[in-house]
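Excluded from the complex is one protein chain; the other protein chains are retained at their positions.
We call the chains A, B and C, going by the order they appear; numbering starts again at 1 in every chain.
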Amino acid sequence: MNVERIRQDFPILAQLVNGKPLVYLDNAATTQKPRQVIDAIRRYYEEYNANVHRSIHTLGERATAAYEEARAKVAAFIDAPEPATCIFVRNASEGLNLVAYSYGMQVLRPGDEILLSPLEHHSNLVPWQLVARRTGARLRFMPMHPDGTLDLERLPRVLTERTRIVAVAHASNTLGAILPVKAITEAAHAVGAVVVVDGAQSVPHMPVSVRELDVDFLAFSGHKMMGPMGIGVLYGKRELLERMDPFLGGGEMIRSVTYEESTWNDLPWKFEAGTPNVEGAVGLAAAIDYINEVVGGVANIQRHEHDLVQYAMRRLREAFPEIRIYGPEENRAGILAFTFGDLHPHDVATVLDSEGVAIRAGHHCTMPLHREVLQVVATNRASFYVYNTREDVDRLVEALGKVKEFFSHVA
Amino acid sequence: MNVERIRQDFPILAQLVNGKPLVYLDNAATTQKPRQVIDAIRRYYEEYNANVHRSIHTLGERATAAYEEARAKVAAFIDAPEPATCIFVRNASEGLNLVAYSYGMQVLRPGDEILLSPLEHHSNLVPWQLVARRTGARLRFMPMHPDGTLDLERLPRVLTERTRIVAVAHASNTLGAILPVKAITEAAHAVGAVVVVDGAQSVPHMPVSVRELDVDFLAFSGHKMMGPMGIGVLYGKRELLERMDPFLGGGEMIRSVTYEESTWNDLPWKFEAGTPNVEGAVGLAAAIDYINEVVGGVANIQRHEHDLVQYAMRRLREAFPEIRIYGPEENRAGILAFTFGDLHPHDVATVLDSEGVAIRAGHHCTMPLHREVLQVVATNRASFYVYNTREDVDRLVEALGKVKEFFSHVA
Amino acid sequence: MSLEHDPRYAVNLNELYKQVLMDHFARPRNKGRLDEADFTVHLENPTCGDTIEVQLKVRDGRVEDVRWQGHGCSISMASASMTTQAIKGKTLAEAAQFLSRCRAMIKGEPGDYKELGELQALSGVAKFPVRVKCATLAWNAVEEGLKRVQP
Partner (left out) sequence: MSLEHDPRYAVNLNELYKQVLMDHFARPRNKGRLDEADFTVHLENPTCGDTIEVQLKVRDGRVEDVRWQGHGCSISMASASMTTQAIKGKTLAEAAQFLSRCRAMIKGEPGDYKELGELQALSGVAKFPVRVKCATLAWNAVEEGLKRVQP
């Protein structure tokens, strides 16, 4: 994998921001797109844009073929047993809500329990709060060590035969911690619970096999893996998806409609109401091709990020005794949340931005984790992807030096 | 408005299909995109792609500004009182489902009635069937004349104080009929019902003012008005949106989250969970600019389509006595559904395609209308947009001649 | 690749609407109802609302008789006519095997499909994903019927 060559594919990275070359370290929020993806979108609209599935004309046949080929690529990427188990949604959030509405509303009864980890993104927490309120089910939380790793020994205390659903992130978007999904799945299946995995921060960054992990549902977003915005995927086991009620009603998801009632289409279309985002699917397929063909596979991304995050932790600690880094030391994704002395993350991020360095500041949609576990309101977060380099880390360190200097003068 | 110049902006239209210049007449399904929209998407990804609302860095500020400017453009386009009443969704279908889930589930009680027209697209029928089943409410249907115009005299028989929700298309995607939304809204409000309008076939084709029509909700899709796929809009009156429960839970739609419960963000973000389709919003804004600046306003589209559909009806009837055209003679959108003797629409569409003419064949997601009112299983549908010409109509007539010839020989 | 240069999507009417196919469309075989059917399957094509009903009479593990009726395009009607003709007299296992070969053909899998006889006329449909649903409607109905015989 040649990072310098890869960077050539990303026009956005070649910009000056505030007069400095852009260092983009907000990849956990969204990733940049290589020209291969941008070109695939352009080609789609210039050559074969059409509505799918129902159009008996050449553009329609070609758009339909491209849409379903994209699904097959997605299925291969996460090792799903068949394309029909991969449903196109807008993003990971919609995928998780789909499970909460269609599966959760159907199976949960008063007194049932939904088990979450305490580091869930709001998108894998709020939908379960909503469904719990409507069904009378109850949320429980897994015991964790303070660094964000799971306390497997105490798991049986909260994972019981009352647990119907276990919902966990595969990788934390704040701590970078990678959760032991396989162990969780085994324990959950032993008590008859179904496992919903939020793969927003894992699928783009490391090899994920739904078969090997034996997860029941997995959701992720295309925009976090160099695909376009507005496209995401929900994988589900066929027998679960077939038993579930549909989610959104409308065109394409039906088999037959009368004024009084309807019957549902086969998988995956049963869950895809209305005109799908064909452009998004085509762009996501181009992103998967990019990962497989140019990057040489997602394992290369994982190795590269591991190197960057270890380098960054070392450099930051050497340079700044006042820095505090959250999350585990090892077995972590390329995500680095930190606080910088007493400085508020908003102020840190603004000064970094003036140096061309883009990071994120805030609660990163994990408010309860911040308040209850980290005991800070907000953190800074630098997050890496395939096109970042050690020089980017050096620029971050240098820019943090400027932050320190700036606030020591004015405040 | 100069159609020949407009056509230059659509690279896809300059293609040969099956050796013949493409005639694209499937615009009710989805429209083609001018290079201005394709370029706006490319520029977004090459220059300022970022996640919105929470990013304190230059890319993020610019993406956030573009996203909210797009919302303001959408609001102006439908004459909404304020941008915050326009929620970005995937498409019209999702917008209608949002109302059914969030408003319908909240207000409907057993015995309440939902009143629909008999020509609704599945996307404005199936969600109400689902919500009726869950709440014990009941669907009723408006009386219509056989040509698809509403029988306003008999409306009071079905619009009563038991009616809580009235859901109607502004323009029928099969018959082309334009419904008298203003009269419906007045009558509905008089009995205390709320009016949900499916604007999928009106907003792209004629001036629509939500204030003048006094509708409570209006949903439409960007891809049917030269915008990208994966973006649509739900307009709602502020007081209704504020009272409603949220729909999807996740990032951005919250104000505050604890492990136990959450409070909701202000409008419109309360209804936008997860990373929105910023690219889609930027592309839709470019499409609105195109309509306003290059086309000279949506009223020009309406005039142009009226001319084309009247010309097409005349030419087709002159050429083919065996043609049967559905829908009203006047006051119709640029949509023309027809049957051609005994020939099945699939066979008609395939032969037309071999002549480079793209139409749609099937039930157009209005199965019950076809079966119960039109009494045919499927129809052919030609539908126009701003870039179509009278020559396109001539090509359709000519190609239908080939259809007749082909099937007279082989069958 | 622009459509003009993509042979995958060229429509050749004579390849799609082969003579034998149009003949079955014009003069459908086995159309109608059985007096005493063992199994009746009713299916629907969600794309266009077309419907088909297939009836099977099974004796000693063999398809002794089969009839169909329905509304649809030339391809779906011709497919029903040819398919019912082909499986009549076959054992249940032979019929199932025959249909799985038909599916391989319509998926565009390379191979020799001579044993499918007239059904080879549907090979041209493989290029048209939307029309594939027309061709397979009758197959789905027959397969559903075979499954009910031997669940």
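Keep this in mind: a residue touches a chain if its C-beta (ideal position, glycine included) is under 8 Å from a C-beta of that chain, and two chains touch if they have at least 3 such contacts.
Since the structure is predicted, the reported quantities are computational estimates derived from the model, not experimental observations.
The hidden chain, counted over the whole complex, makes contact with A, B.
Along chain B, the points of touch with the absent chain fall at residues 46-48, 53-56, 58-62, 64-65, 68, 254-256, 265.
Mapped onto chain A, the interface with the missing chain covers residues 15-19, 22, 344-347, 350-351, 353-354, 361-363, 367, 370-371, 377-378, 406, 410-411.
In the analysis below, only the chains that are shown with their structure count from here on.
Rounded to a whole number, the gap between the C-alpha centres of chain A and chain C is 43 angstrom. With centres defined as mean CA coordinates, chain B is found 31 Å away from chain A. A separation of 36 Å divides the Cα centre of chain B from that of chain C. In chain C, the positions touching at least two other chains are 2-3, 11, 47-49, 128, 131.
Residues of chain A found to touch two or more other chains are 47-48, 54-56, 58-60, 254, 256.
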